[in-house]
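Removed: one protein chain of the complex. Kept in place: all other protein chains.
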Amino acid sequence: MAEAKELKQLFVVQRPPYKSENPKLALTHALASQTAEIYLDDGETVLPTIAFVGDGVLNALNNQKSMDHYGISSNENHVQMTLLIDLRVLVCKEDLEARGIDAGRLADGSALGADMSIEVVPFSEIQKEMEAADQLLFF
Amino acid sequence: MAEAKELKQLFVVQRPPYKSENPKLALTHALASQTAEIYLDDGETVLPTIAFVGDGVLNALNNQKSMDHYGISSNENHVQMTLLIDLRVLVCKEDLEARGIDAGRLADGSALGADMSIEVVPFSEIQKEMEAADQLLFF
Amino acid sequence: MKLGVILTESKRTEDTFERLQADKLSVVLAGNGIYHAVIKENGNTSKVLDKAADFYVLTEDLESRGFTSADLVDAKIKQVNYDGLVDLIMDEHDKFVWL
Amino acid sequence: MKLGVILTESKRTEDTFERLQADKLSVVLAGNGIYHAVIKENGNTSKVLDKAADFYVLTEDLESRGFTSADLVDAKIKQVNYDGLVDLIMDEHDKFVWL
Amino acid sequence: MATLTIGVFSSLVGSMSLDFAVKLAEAARKKGHDVNVWVSGNATMLSKKGQRSFKDYSSLNKTVESLLAEGAEFCACEACAEARGYKKDDTMENWQRHSMDWYLAKCAKSDKILHIGGE
Partner (left out) sequence: MATLTIGVFSSLVGSMSLDFAVKLAEAARKKGHDVNVWVSGNATMLSKKGQRSFKDYSSLNKTVESLLAEGAEFCACEACAEARGYKKDDTMENWQRHSMDWYLAKCAKSDKILHIGGE
């Protein structure tokens, strides 16, 4: 029996949505963790957590109408799907506040049936996650 | 006999070299003005002028070793070729000074046999060129 | 000259914009430029809005990013869609640049 | 943690870098990040260099942009090439990030 | 009605500069203007044949095809395309491929231009 081994990855998203594809790729790559096992040994898993910092917090807003205007799924929708598969999504509290954005404006996972919600946390918490993570990916 | 008509285009380059291809494309497009006549009527010509402002002035430095390290022709070389075909190349004086760059560090067209040299001019001069140009392209 | 400027970055990385002069100047906030129209950083409106100019925000990009007209930080910012932008470019200005 | 950071922008557009903490922190200035190592804007060295960290500049990128070791604004900045960068990543730090 | 030439240099799938250019071209065409679009640098990607539609990506082919059918001209920078491995066969139907002089000349022939640089 192989040893159970969970590898923790922290995806730090620091750029605003849509200009570059990067923030969305962070979310689609996180979603792909569901099927990574086919390339891993028995008992091995990867567990990504998403942290939005700086202008990256703008990806987590609700009410994004990119599908209506451009025919592109919104980053809001991808945040909801990430919550739906029970991955943690952190949003930096200071960066939200600096931009005058109320936490009530954030994407709501429960609309898709997710049990998880976005966690608004101070940067110090995200720093701790960076230290705890086995691997660190800045998008 | 068609009326001689010269269209003035000002290419304003405001970004540093290499990160994006844009500054080099400004120079290659300027060089292409030499052959634009095949698409124009008799007597019509396009005359681009290049102006480097902001971080764009960094494109005009000499001694760029991108060919040695990456096998890519340097933007310095393209500036020299632009001078060689007698196009004006302006560099913003204030932006050079703000970065502590001496005008002696700029690309030297005469090394390729160009009669023209880079003109270091105040921003007000570039503003005038923007007004005088028929068309304005920011790279 | 009558100049139109399209700003698409949330943080400008150069100061060309501040120095630009025109007899008539219009600024269209599009792409991530729309954040200048809706976000106050630490309570301050964006310096972009200090420029003496007519300000527009592209509706499609405003709404794609989760904002509406109710979020505009200054009443002087007018909404424009692609249709209106065509008229701004074709009829109302001599030159239009994408900064 | 022992953290290495690669900075490739001449103007940072976010403040993650300033807040990052690590027991050992190394900063590699590559791409247009090399300008932090050679340009004083209005006589001031880049704030990036204020960070308590070991600083490196990637030789290939320094020279591609027309600068040499003679231009470095601070003696604490060490030159490193791709060969040396591999050792920084593989042997000397736990994690390495591209900001 | 007048002629608008749009040049797009930056980006591609995933960024929105190409979306912007195509939507602006469409809006201009609807108002009866003539439209030319030049793609250079990374934007050359717009000319690639066979792009598959995904909900996660902007999919501009259909709009480009109807603009072409209505007489809009789309042209890709030939050197930029070749450098990216896009041969003539890789190019969408009815697109042109020329050197950069085509763009300068189209600008010269147009009432208004919008050059989209950026990153």
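What to note about this one:
For reference, chains read A, B, C, D and E in written order, and residue numbers begin at 1 within each chain.
The rule we apply is simple: a residue touches a chain if its C-beta (ideal position, glycine included) is under 8 Å from a C-beta of that chain, and two chains touch if they have at least 3 such contacts.
Quick caveat, the model's predicted, so the values are computed rather than measured.
Here the chain not displayed is in touch, across the complete complex, with A, B, D, E. Touching the chain that is not shown, out of D:D23, D:D50 or D:D83: D:D83 (per the contact rule at the top). Think of the hidden chain as still there; on chain A it touches residues 7, 9, 15, 19-22, 25-26, 28-29, 31-40, 44, 46, 48, 135-139. Seen across the whole complex, the unshown chain contacts chain D at 6, 8-9, 30-31, 60-61, 82-83, 85-87, 89-90, 96-99.
In the full complex, chain B touches the omitted chain through residues 18-21, 24-25, 28, 67, 70-73.
The rule is short, and it goes like this: only the chains that are shown with their structure count from here on.
Pairs C-E and A-D differ in how many C-beta pairs touch across them, and the larger number is found at C-E.
Averaged Cα coordinates give chain C a centre that lies 34 Å from the centre of chain D. Taking each chain's centre as the mean of its C-alpha atoms, chain A lies 33 Å from chain E. Within chain C, the positions touching two or more other chains are listed as 8-11, 13, 31, 60-61, 97-99. Residues of chain A found to touch two or more other chains are 18-19, 55, 70.
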